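Omission of a single protein chain aside, the complex is shown with its protein chains in their original locations.
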Amino acid sequence: MSDTQDFSVENLGQCKISNPIEYSLVAGDSLAGYVNDDERIVHDVARTAGAEPRSFTSGELLELAGPREKVYFPAKHVHAGIVTCGGLCPGLNDVIRAIVRCLWHQYGVRRISGIPFGYNGLLPEFNLTPIELNPDEVDDIHKIGGTILGSSRGGGERTEELVDAIQRMNINMLFTIGGDGTQKGALALAHEIERRNLKVAVIGIPKTIDNDLRFIQKSFGFDTAVAKATEAVVSAHTEAHSAIFGVGLVRLMGRESGFIAAHTALASHEANFCLIPEVPFEIDGPNGLLEHLHQRLRQRNHAVIIVAEGAGQEHLQSAEATDASGNKRLGDIGVYLKQRIIDYFDSLKVGVNLKYIDPSYTIRSAEAAPTDSVYCSRLGNNAVHAAMSGKTKTLIGLVNNHFVHLPIPIAVASRNYVDPESSLWRDVIEATQQPVSMKN
Amino acid sequence: MSDTQDFSVENLGQCKISNPIEYSLVAGDSLAGYVNDDERIVHDVARTAGAEPRSFTSGELLELAGPREKVYFPAKHVHAGIVTCGGLCPGLNDVIRAIVRCLWHQYGVRRISGIPFGYNGLLPEFNLTPIELNPDEVDDIHKIGGTILGSSRGGGERTEELVDAIQRMNINMLFTIGGDGTQKGALALAHEIERRNLKVAVIGIPKTIDNDLRFIQKSFGFDTAVAKATEAVVSAHTEAHSAIFGVGLVRLMGRESGFIAAHTALASHEANFCLIPEVPFEIDGPNGLLEHLHQRLRQRNHAVIIVAEGAGQEHLQSAEATDASGNKRLGDIGVYLKQRIIDYFDSLKVGVNLKYIDPSYTIRSAEAAPTDSVYCSRLGNNAVHAAMSGKTKTLIGLVNNHFVHLPIPIAVASRNYVDPESSLWRDVIEATQQPVSMKN
Amino acid sequence: MSDTQDFSVENLGQCKISNPIEYSLVAGDSLAGYVNDDERIVHDVARTAGAEPRSFTSGELLELAGPREKVYFPAKHVHAGIVTCGGLCPGLNDVIRAIVRCLWHQYGVRRISGIPFGYNGLLPEFNLTPIELNPDEVDDIHKIGGTILGSSRGGGERTEELVDAIQRMNINMLFTIGGDGTQKGALALAHEIERRNLKVAVIGIPKTIDNDLRFIQKSFGFDTAVAKATEAVVSAHTEAHSAIFGVGLVRLMGRESGFIAAHTALASHEANFCLIPEVPFEIDGPNGLLEHLHQRLRQRNHAVIIVAEGAGQEHLQSAEATDASGNKRLGDIGVYLKQRIIDYFDSLKVGVNLKYIDPSYTIRSAEAAPTDSVYCSRLGNNAVHAAMSGKTKTLIGLVNNHFVHLPIPIAVASRNYVDPESSLWRDVIEATQQPVSMKN
Partner (left out) sequence: MSDTQDFSVENLGQCKISNPIEYSLVAGDSLAGYVNDDERIVHDVARTAGAEPRSFTSGELLELAGPREKVYFPAKHVHAGIVTCGGLCPGLNDVIRAIVRCLWHQYGVRRISGIPFGYNGLLPEFNLTPIELNPDEVDDIHKIGGTILGSSRGGGERTEELVDAIQRMNINMLFTIGGDGTQKGALALAHEIERRNLKVAVIGIPKTIDNDLRFIQKSFGFDTAVAKATEAVVSAHTEAHSAIFGVGLVRLMGRESGFIAAHTALASHEANFCLIPEVPFEIDGPNGLLEHLHQRLRQRNHAVIIVAEGAGQEHLQSAEATDASGNKRLGDIGVYLKQRIIDYFDSLKVGVNLKYIDPSYTIRSAEAAPTDSVYCSRLGNNAVHAAMSGKTKTLIGLVNNHFVHLPIPIAVASRNYVDPESSLWRDVIEATQQPVSMKN
């Protein structure tokens, strides 16, 4: 993960509202520990001993998040908007709660509007009324999953109409909680806002339950997702262990990155195979999954398989290609593997008891586990500090255990993947005892 | 946390068994991703933008943990010992399990002894029999708290007798799971081993539920401890909220560092005061705890206080000094504050309903939460890789999200404290809304 | 438990508002399954085969609870009051929620007042404002422990002032959720209400976390209490098991009845001694607790003891008698046993590691487990049906799996105890393997 990404202003542009009038803080004077704009964090910490020592360029450093001694917006002029977009993720309400409380208590902001149901909530045709937010309103929302604002997909591409709405509502601070697409939308909004010469801070809190965001060390909700997914694997193990030639097959989230699957394999200690998008595998042949599964069953009578939803897509495509009978396409790799396993052992006249578990929505709708709840609170607070100090086009992220400002363009430029050479995957191999390679 | 600690060999000495005969690995040839000895990690990531760029010295870099291509010990000659010392901590069994499995499966080691009940288990007068360990024996132990080996305090200072036992048992690889004192003992063992010219790798896995170990980003068991402590605070809040002038007072672990208290305040979202050793506070006077508590009760009718066991020790000493009647000293700050609060409101003729909760052992005896379970597995695996490659006098730690080798001397040199100027404490202040300072 | 209690009208008096004008139900016409006043339930089901068959007298039958076809109160005239008294118990909010929803949805009642902080909330000197309740207000309250109305002890003896307040507020339906004292107070209220010739239904939902109410099969919150107490015993077992001569000592609720202790011993499967008020035990001597504990430790190295707070009171009294130095009395049996065990093994020069756990408020403040939540909903619904049909001086209870009307006088007449000859205690003896008797 030795990135050569250049975080410098020259490369990414200014992530601050242009007109630098700043007010000294009154309501928030109880704040401890102001942060200066020149405090930075090294992003890439890998080095080679004995190599020629080299200096850090500005492009390797990220701005430290936190409250600034001078704020850009006077509290009584602030109208903040908060929007949650895309699929659910544990911790959304914790982030909302922290934003509202920090604005209210630390800065004295009194106008905070929740945009209902994602970006669509700003579009006229949905005719939705913003939700007035205050500390009482959000006091207990961390105890429930989901988002009290509601969420939806789409709408973010209608930049001009969204900025029209922002202008109409007099919102001058927008917090966008969402994934890749949401933050790309936020960036477009910020550009249009600049074009119209408005003074609106756009701050994103990146959301990806798959933990596939590069540059940050962990996305919020991920710990909770792994904890819930682990419960599903324990169920699968119990079923497999209690049957003659029992096979538990669990499908987990992970479209392009297998972090949930990998961590769940480690946390559950019960999986014998962990299949992820980053590590292709054969199903058939002497070194394929089916043969290894058969060996495992002969030795231990039961087996548990975790498969990330994005794993083995090449098999699905070929399956689709060869299936010419007009039946509808195979739904997913989980269902596909289930059928392939059953067929394989049928053909061998070996009875297996396969139990298929897809925990699906029960994972993403969970309330945040304590570590995630702490993380979300701190993301929300730092988002508020960023907005109040006039930052814009910025995400809040955790890098090397420090909260930093991450320019939106870099966050949407590339994804994070499980590196098959990494210590994480090495530890998964140790935990599952699966072959390092299942290629013939 | 801008440390000027020098991790260089010149400063800390060689952390490797002296005789560098190395075998190429056979049993573990399935291992992916070997690590080279020159792969390093930057420890201190804080920098100032615009400051004169400076190069890293070797003293700022930590060796990356992981399997080496060549091992020092041939598997069939290995007799590994594992010992757990001191108080319980969530995840002990997960670490033991990982060590046993990694030795067995990845390296083919077949002689693994669990030392019963800490260092004392090696002393002749206890007459205890080592526990033979193998993957079957440890298969399910991650599901229970505590340590299957048993633990105890003390014994680690009897260096010569311990090395006698190690020699007698032919142990050539010792894994010490324990706190400060345990690792100091391990260092003394390693020095005596060197003096006797034995080839024994001593690898420590640092254990501190208080998270007060400097140089690593988080100690194992900490997430679980916070999760359990949060449950106690939720109880306190429920009691306080259901009573007229209800006060919930929760005493948490934290002798010298208030990390559990601080994180629990954030995770629970229900504490109004968080008292830690690092931030002194007055009890009496216009800016003291009692007056602020009274204000809070007048405004909101109820209040929740978290107090770390090491907080406010100055009050206990003065209390002890003024109490001349010969009664035994006050047990702890929790009990002391409880009495002071009751007396104060009695003196004002205001009835309060104080509920005191000390979750004590229910926190440290919990089974590891999923995030800790993953962390412990990986600590154990990396400890095995270190020992097999002939490292010694080394702890395994997580630094900037990489597992590293941490020379024992530096780990026992200084502690980690909550910095009152840090973003962590700032976020606690936001969460509790307590005064930044309670000094008159 | 072969009661000879006489439930007949002749014995207990009329539990119905005297003036029998009844309205036919309009709002609630969607109700299924009306119940007739002559539907009864046999209370005592034990019989002897071959004995002379005997008929049931009216005094052996309890009235079945449920909606009546005709109601006494027209919905628009109803002003319902709900009060929660005494210590917290899991499920209080579930009962409140059910009462509010059933009144509102099934009967169309629109005036429902929550009395704050117990009976005291009706007394003028507290100057408290009733809480207006409706389905939206109570929608999520089952997710939290405690009582949203608040609770307090006392006040129930000031009958005349309470009825003054009821009259002043025009309350004609009072739901009293509380223990023995609360329901005695409710009975006094009902008598004073009759004396003043008011038409007010007084319906009680009995609350006793100790499950010590005779005539009903289980009190609400009990399952949850056992589940939480079991967690404490698991902690104690982990601590004991991980130490040399480890002893885990857990103090549980149970002033006069040991049901929580007994069920927790069964549910945890880890206790070796279960001490309850109903079964006296010696501490010293050849058949005393200390000697048996010593034996257990010699055989198995560790032991877990559950002690109900009301157990072994005779030892505390004698201790108090012999302690003539003027120190204040011993706090409780838990602390006392802890000291006795430590002293005993000190005197034998045997080191024990005793860990004392008092889960206290964490048990009673828990949110209701699903079984309790279901039970509470149904108690609340049946309380509403009783009140609407003009019943009064009546508790709602579950008897032989049917919800029934239980006249208050019988509920406050006697308690329920663990019978040392019962199958419950027999199963506890099997689970703990403790001696049937610890009397010398």
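The letters A, B and C name the chains in turn, as written, and every chain counts its residues from 1.
One rule holds in what follows: contacts are C-beta pairs under 8 Å (C-beta built on N, C-alpha and C of every residue); 3 or more make two chains touch, one makes a residue touch a chain.
All of these numbers come straight from a predicted model, not from anything done at the bench.
Enquirer: Please pick, from C:I283, C:A369 or C:L406, the residue that touches the omitted chain in the full complex.
Expert: Considering the complete complex, C:A369 is the one touching the chain left out.
Enquirer: Looking beyond the chains shown, say which of C:K16, C:H79, C:R101 or C:R340 touches the absent one.
Expert: Final answer for the missing-chain contact: C:R101.
Enquirer: One chain is left out of this view; which of A:H241, A:R255, A:R340 or A:R415 touches it in the full complex?
Expert: Selected residue, touching the omitted chain: A:H241.
Enquirer: Under the stated touch rule, tell me which residues of subunit C contact the chain that is not displayed.
Expert: These residues of subunit C touch the chain that is not shown: 30-33, 35, 37-42, 45-51, 53-58, 61, 63-67, 97-98, 101-102, 105-106, 142, 217, 223, 226-227, 230, 263, 266-267, 269, 369-371, 373-374, 377-378, 381-382, 400-403, 420-423, 425-427, 429-431, 433, 435-436.
Enquirer: In the complete complex, the non-displayed chain touches which residues of subunit B?
Expert: 140, 143-144
Enquirer: In the complete complex, which positions of subunit A touch the hidden chain?
Expert: Those residues of subunit A that touch the unshown chain are 88, 117, 120, 126, 144-147, 150-152, 231-232, 234-236, 238-239, 241-244, 353, 355, 357-362, 365-366.
Throughout what follows, only the chains that are shown with their structure count from here on.
Enquirer: Call it same or different for subunit B and subunit C: same when shared residue numbers make up over half of all numbers used at their interface.
Expert: Subunit B and subunit C contact each other through largely matching residue numbers.
Enquirer: Rounded to a whole Å, what is the gap between the Cα centroids of subunit A and subunit C?
Expert: Using C-alpha averages as centres, the distance is 46 Å.
Enquirer: Quick check: how many Å separate the C-alpha centres of subunit A and subunit B?
Expert: Centre-to-centre distance between subunit A and subunit B: 29 Å.
Enquirer: Using the touch rule from the top of the page, what residues of subunit C touch 2 or more other chains?
Expert: 144
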